[in-house]
Structure formats: C-alpha cells, structure tokens
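With one protein chain removed, the remaining protein chains of the complex are shown where they sit.
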Amino acid sequence: MPTSAADFELYRQMQRIRRFEETVLEAFPRGEFYGTTHTYVGQEANAVGVLSGIADGDVVVSNHRCHGHFLAYGGSMDALAAELMGRQTGVCGGRSGSQHIQWKDFYANGILGGTLPLAVGMALSEKRAGLGRVVIAFLGDGTLGEGITYESLNMAALWGLPVAFILEDNRYAQTTPLRLNLAGEMAGRFTAFGIPLVEADTTDVLEIQAIGEKAISHVRSGAGPFATILHTYRFAPHSKGDDTRDPAEVAHYRERDPLPLQGRRLDEATRRDVEKIVETEVEEAFRRAAGAPPADPSRLTEPLSGYA
Amino acid sequence: MPTSAADFELYRQMQRIRRFEETVLEAFPRGEFYGTTHTYVGQEANAVGVLSGIADGDVVVSNHRCHGHFLAYGGSMDALAAELMGRQTGVCGGRSGSQHIQWKDFYANGILGGTLPLAVGMALSEKRAGLGRVVIAFLGDGTLGEGITYESLNMAALWGLPVAFILEDNRYAQTTPLRLNLAGEMAGRFTAFGIPLVEADTTDVLEIQAIGEKAISHVRSGAGPFATILHTYRFAPHSKGDDTRDPAEVAHYRERDPLPLQGRRLDEATRRDVEKIVETEVEEAFRRAAGAPPADPSRLTEPLSGYA
Amino acid sequence: MTTVLDELRQSLHGCMQESEQVIFLGEDVLDPYGGAFKAARGLSTAYPARVITTPVSEAGIVGIGVGMALRGLRPVVEIMFGDFLTLAADQLINHAAKLRWMSNDQVQVPLVVRTPMGGRRGYGPTHSQTLEKHFLGVPGLRVVAVCDLDDPGGLLRSAIMEDDDPVLFVEHKLLYPAAVQSLHDLGEFDGHRSGTRYPVYSIRVVGAPNPVLTLAAYGHMTDLARKALLRLAYEHEIFGELVIFTQLSPVDPAPLLESVSRTRRLLTVEEASVAAGWGAELVAIAAERFGPDLRAGRVGARQMPVPAAGPLEEAVLPGVEDILRAALNLGVATSSR
Partner (left out) sequence: MTTVLDELRQSLHGCMQESEQVIFLGEDVLDPYGGAFKAARGLSTAYPARVITTPVSEAGIVGIGVGMALRGLRPVVEIMFGDFLTLAADQLINHAAKLRWMSNDQVQVPLVVRTPMGGRRGYGPTHSQTLEKHFLGVPGLRVVAVCDLDDPGGLLRSAIMEDDDPVLFVEHKLLYPAAVQSLHDLGEFDGHRSGTRYPVYSIRVVGAPNPVLTLAAYGHMTDLARKALLRLAYEHEIFGELVIFTQLSPVDPAPLLESVSRTRRLLTVEEASVAAGWGAELVAIAAERFGPDLRAGRVGARQMPVPAAGPLEEAVLPGVEDILRAALNLGVATSSR
C-alpha cells in the first residue's frame, strides 16, 4: 500500500519536532544555548495530532513546553532555533527565549496556568467576532495545581466559549509524579464545570487527530468549551539534566514511542526520505541560526509606547 | 412535651445571632457603626447546627459574614458589639472591625477564599499535633469563583487533612445569582478532588446538626477532608442597603425561616423566655459597647516585633 | 454639581458608545446595582452585550481582559476593591505588562484595570488600603490615578481609548462623591495643566508670591494638600506650589524637576505609608537631579495596616496636620514678597 499524503505529513511533522528537540538537547551541553529549555520528545503526537485540525486564524495558547506546539502550529523552525540561540532573527528577536514564543496567533508563556485566562479572554473575543475561530489551550498535569486553571474553566464554561483545553498528562510535573500532586480524578476537574471531555491513553497520532477533530468541531460549533485529556510521556528530562525518573519506567514508555508507531504506516523508502528531509531541515535551521547576528541591544525598545 | 435542653439551646443560639444582626442593621443607619458589615440573618441554623458539634481546641475559619459563626463558636457578644462600634473592648481592640475577627481558635478575614489555604495549613498542623483537633472552614457559593479555593481543596485531600468545608450556598454572591457565577455542579467542585460530601437544602437546625456531626466525625476520624453543601438564604441585604433581589423571592424563603421552625419545638412559654433573655443580652451588649471607651490610638503597636 | 463618579460613569458610557471594541467586565456590575461603587450604573442597560458580570475571580478576569486586549478589543476590568489587586498581581506583572515587549512588539495589550483604593470609610484592614505602590515601577505597566480636578472622565477615556498599553487606573473611594473642580474656577487657587494624555497640574494660592516649596500629590491626597497649601499661606506665610500627578508610574520627571528647580524644596504626600512608595521615587528623582540643593520630606500613613475603628484609622492615615508639620519641618523660610 502506498503511503497516504496524510500519513506522510503527520510523520514528517512529528519527526521535525523530534529531531529539533534532540538537537537542542545535544547542543545545550556544548554551550550553544543560553538559559533553559523544556523539550517535547515523546509527546509529539499530541501537538501534531491536535493542531492538524486547526484553521487559519485559530488561536493556540501554549506553555513552557512550547517548541512542539509551535512547530506543529506552523511556526518557522529557523526562527525558533534562532530564538533559542539568542539571535536577532529569532521569533521574538531574542527577547523571549524558549518559553515565551509569540507569533501570529500563537502565544506561549512560562508562568504555569497564567495563560489559561488569556485563552478564555481570546475565546471570548473570537466568539464576539463571530468568524468561527477557536482557541486551543495546552496545559500539563502539573498545571492542575494552579487555582487560575479553575477560574478559567469556570468562566469558559459559564459563557460557553470556543476554547478546547488540551491537557497533556505526561505523569510528572518537573520531578513530581502525579500521585504527589493530584487528589481525586483528573476528569472531574473538567466535569465539575460542566465541560465535556474525551480521555485517551495513546501515542497514536491518528487517534489523537480524531480526538482533536472532535474537540475542535465541538468548540467551533458553538457548543462551548471542550477538554481532552491525553495521557502521554516525555522521554527526555524535564528541562536539561534533571531526570529523576526510574530509567526502567522511561524505557517502558519508550516502547510506545509515537514516531515508530506512525513511521510504520509509511513505506520504508518514504519513511527514510522523510527522515532525510527533516534531518537536513533541522541541520540547516541550526546552522542558519548559528550564523545569524546575535540579538542587538540597540534594537531594544521601551516597554510602553510613551509617557503621555 | 417539655422542651429539651438541646432544643432550647439551639434556639437560644440562633435567636442570639438573629437579634444581634437585626440590631446591627437597625443601628447602622443611625451612624452608630462605622464601615460596613455583612449579616447572617436567615443562615443562623448553619453556624449553630454545625458548630454545636465542635470540641474545645477545634479551629473555626470564617469569612466576611462572620458574626453568626463567631457567636455560635462561643465568642463574646459584648466584644463583638464593641468591635463593630470601634471600641477598645472589641474582640480585636477596634483594629479588625466586622470582617477580621480573631479570638482563640476562631479566624475570619475579608478576602474571599484567602482563608482556605490557612484552614488547610492549620489542619496540617493539627494532624501533626495529633490531639484529634479539626478545622471547620466556612465558605460561600461565590467563593467557588476563587482559584485558591481549588488549590486548598486539592492539598487538603491529597494529604488527608482534618478539615471540614462548610459551603453555605445562599444562592447569591453579593448581588449576583448563582447561575451567573457558577458553571456545572456545585458538588463536583469537591468530588473532583475526591472529597466526600453531604448536600442538603434545609433550614432545620436539627438536620444541619446531624450533617455537621457527620462531617466532624469524618474529619476527626482521620479519614481526610469532608464537605457539606448547605443550601440556604439570607433574608437581609448583602451588607447594608444593597438588596437587588426580588422581594417575592425573599418572602418565599422567609417561609423557611429557621427560627420559627426550631421555635415550634419549644413550648410557648419557654420560647418567650428565650426571646426575652436574648433580647436583654443583646441590648446589654450594645449598651455596654456604646459605653466602652473608643479604640485608643496610643495603644497602636508596630506591626513587626522589631527591626533586628 | 458634577461628581467624580458622575464623570467616570459618563466617560464609561461615552467609550462604550464610541467604540464597539470596548467591553466592560467585573464583579456585580450589572444594573440595577452597577458595581459596588456604582461606576457602572446604567452601563449594562445601555450596552447589555458588552457588560459582563463575572464570578469572584480577580486573577481570572484580569487575565481574560489581557486575552481580549491581545485580540484587538479594549477591555475595561473593574476590581471591586483595590485591596484585591494582590490576587491579580501575576496577571498584571507577568502577563499584561510583559506581553508586548516580550513578543518583540508584535502584539499590544490595551487593557484598563480600574479599581477603588483608600481608606477613611472604616472598611478595615483588607478593604481600605492604598496598594498601588506595589505596582509602581513595573516595566510595561502604566499606573494612573484620578483626582477631582479638571477632567476625570477624560483621563479615563485616555486610558481606555488612546492608550495601547495596560493601565492600572486608581480611583480613591473618597473621590467618588467629590465635586469636580474646574481648573479655571478653583476659587482660592490658580491652576495650570501640562502634559497631554495624563496631565500634570500645578496649583498655587491666588496672588501668592513665588513658591518656596513644592508639594507633590495625587488622587484624594490632592484635596488634603490643597488645604495644607492654604493654611501654609495664611497661617505661616509660606507659599507653596502643589504639583499633582495623574500618571504615577512611570513618573515623568520633567514637571517635578521644573517646580523643584524653582523651590528646591519637595514634600510628597500619599495615603499609603511612605516606605518604598510613590514619594520615595519622587524624592529620589529630585535628589539625583538637584543633589546638594534640595530639602525633601515625605508624608504618608503610619507603617501599619489600616484599622477599622474611626479613631484608629484617623491616627494611622495622614491628615492635613501631618502635611503642615512636615512642611514646617522642611525648614522653609517665610516667602519674601
């Protein structure tokens, strides 16, 4: 059976994220980056599956672990690499670094949960605008600790807003396993507010794509917010060297790696092609970033548009 | 049938609160008070019913609507009247006013929800102390809007702490009816965190007493937090003149006034006696407060115990 | 008589009428209540689709305002008491104030957060504070305070309609019932306005000789400072100039320095305790500029929470007498005619 264009594209997107993140992790110890980063290795199927269903003008609200969301959204890999390397050509000219990417209708921030009321406010705007646009808001399991999460869920539901909450449960917040963070049931955190949801424990991008489509069509139809709980796993450390998880556990989840799972749907030659194309793309992105001019202090602007 | 001592006492406690609050509301327009107040008229059965089950050393965490909780806790009516009137003999020497009463193991504050993590922290202390003491934390329906409420519920449940949450749903937050504030179901706000609960729509102090006993014995047994949702109604304005509710609705709920309900369990003569005793007590309390010296600026202390 | 509250309310109506982009949200803001201090009265009746009453979620509603602003609306969020701004501090400091700059100026956040501040109503320690000092000096956040002079409604309109950055708009509770004073009709005072969007006013006693003292104040304190200005003139023959700021942060140094360059004496007046407050910034600006040619003082509350009881509150909050005493302590020589 020949590879379908859809399968090809899903695999390519995931591979782009995977190789981008792996390159970041390799390059960090060599001092090519500055600051910190949180990579998406292992969770690629979530961003790629869900965001394959968005339309132009839809809003994506991301968090500290934003590279995968950004690339799946359609953000420029060159600009992302340049941002991480503090270049003038970075997504935000080097101001934002890894965690605060903003481009078109994509918004990330490093304060856990703080982005969620923004997502609700944007959904309110879009509902008023009536153009059928929706907001996709990603959050992690640990972010269920923040009170603002619940303020946001309540108002999203109360006002019937077009926002899909995508909870990526990778079973840890930094080093803390779910059971030390979360009382009761995850699903209840949404149903308590009357928000319908789908929960899935899968790394299959096709399944996740179907779930994402359900979520997006629900919110786009005007039926109010929707939640998806995607149980997943990250293969790499929380940020850089800080992995305290049992290696056997990591290995166990590695068996469910979303990439080979989707890769098997491509014929062997095509898969190799994809990998080669992506390899070149990632190498080029980092090479171009490395060659780009460093962020230029003379371009710093005042944070307010004027005194008076 | 002769009046039981228990029925007598419950009625007396409710009557004390009722007449205290009515006196406050009468006296306010005459300028005898300063600032603001939130009265408990209509909700008396909750505080009296629930707090009749506490033991010495148990902690009560209250909110802006604290007079009823305070009197039912055993707080001095004289000192409360004096506090409202800004006297040196007030519960907090006139510093706290109506909303921030502190005495023995009773703590109130005017920031909605902000008291709940304090309640959880106190429950954590009490669990460590191992003396079998518990924390009773009151909150209103509107306080389900605050994120900190959920942070508190999560940690109380996660750590199995001896705290009973008493949600008094009087169907309004200030002027805003529940339906404009709350998405989904109230009970879900607790069950999402694995907190068991009892929900009741009653003004019968005996029923509430039974529910309170259940809650307190649950938390005292070490089985972790417990919640009660008491649907109720306030007969007076939110604070002073600010009542925007339909008078017919108020009248409707007045039919379920907890006082006559319990009053009917007393024989007529006893009931009259109670009312007379309470009348005198309340009058005396306000008279003594009026005669007490005003809060004395020379007794103001520094808020920190020293520079170094 | 038009009160400050009337003007603010009319301004809100005007902005809603002027632009569909203006959305008003807050707790208990619907008619007939119209918000705890009634600034929104009539608004939900006139614009039912654009006035939203919210759950009791201060952080959430400020964040929702930020989100709306990012998408091109001009939201106005009312926080019922300024004391609750602490709950929205993260949204103001880490989101609203940073987003524009952090995005390399790709987006903007034209948000206004309005809130009443201040004491002397007996509301006690959590409902009487002057907390704006904790929001000064945040890069990207403008703090504006209304006073009873000139054009309170215009000031609010500037923040809502003309400012593309987030504004924390502070309204002292005692100003609501105060009559708006026209600059051209200040009775015992001459008034002068400078600046444009968020003006600075300067006030002197009519016919007074050159001032020898600069008083700086904002909000409700301008009223106490005016009273002090009169008493200094009549009782002590000390003639001062009162410089009134409407933009508290960032501080525009020019009008301050202009006045102090003439008087070389600066007394700041604020309702919060002076520690690390607005006055400290003004004094520091003046001290940096005029170095060994400045006398400076600050007047504010005692370093305590605001108590509930009347006599305590009065003892803690700064009054006209405190201003007088501090002014006399500055060692001001009687003005020479």
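As written, the chain order gives the labels A, B and C, with residue 1 at the start of each chain.
Following the convention adopted for this analysis, a contact is a pair of C-beta atoms (placed from the backbone, for glycine too) under 8 Å apart; a residue touches a chain by one contact, two chains touch by 3 or more.
Keep in mind that what you see is a predicted model, and the values were worked out from it rather than measured.
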item: Candidates A:E146, A:D169, A:D257 or A:E275 - the one touching the absent chain; value: A:E146
item: Among A:R19, A:H100 or A:R220, residue touching the chain not depicted; value: A:H100
item: Touching residue (missing chain; options C:H13, C:K38, C:R120 or C:H134); value: C:H134
item: Which of A:T39, A:S52 or A:N109 contacts the chain that the document leaves out; value: A:N109
item: Given C:L87, C:L213 or C:V269, the one touching the chain that is not displayed; value: C:L87
item: Absent chain, residues of chain C that touch it; value: 83-84, 86-87, 89-90, 92-94, 97-98, 101-102, 125-126, 131, 133-140, 249-251, 264, 272-281, 283-284, 286-288, 291-298, 303-305, 330-331
item: Touch residues of chain A, complete complex, unshown partner; value: 33-36, 83, 86-87, 90, 93-100, 109-113, 142-147, 173-176, 180-182, 242, 244, 294-297, 300, 302-303
item: Interface with the undisplayed chain - residues on chain B; value: 59, 91-93, 95-96, 100, 102-103, 107, 109, 111, 114-126, 128-129, 147-148, 151-152, 154-155, 158-159, 301, 303-305, 307-308
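Keep this in mind: only the chains that are shown with their structure count from here on.
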item: Inter-chain centre distance, chain B versus chain C - centres from mean C-alpha coordinates, in Å; value: 36
item: Approximate Å spacing (C-alpha centroids) for the pair chain A, chain C; value: 41
item: Chain A and chain B: spacing of chain centres that average the CA atoms, whole Å; value: 45
item: Touching two or more other chains - residue numbers and ranges from chain C; value: 54-55, 57, 59-60
item: Touching two or more other chains - residue numbers and ranges from chain A; value: 147-148, 151, 154-155, 158
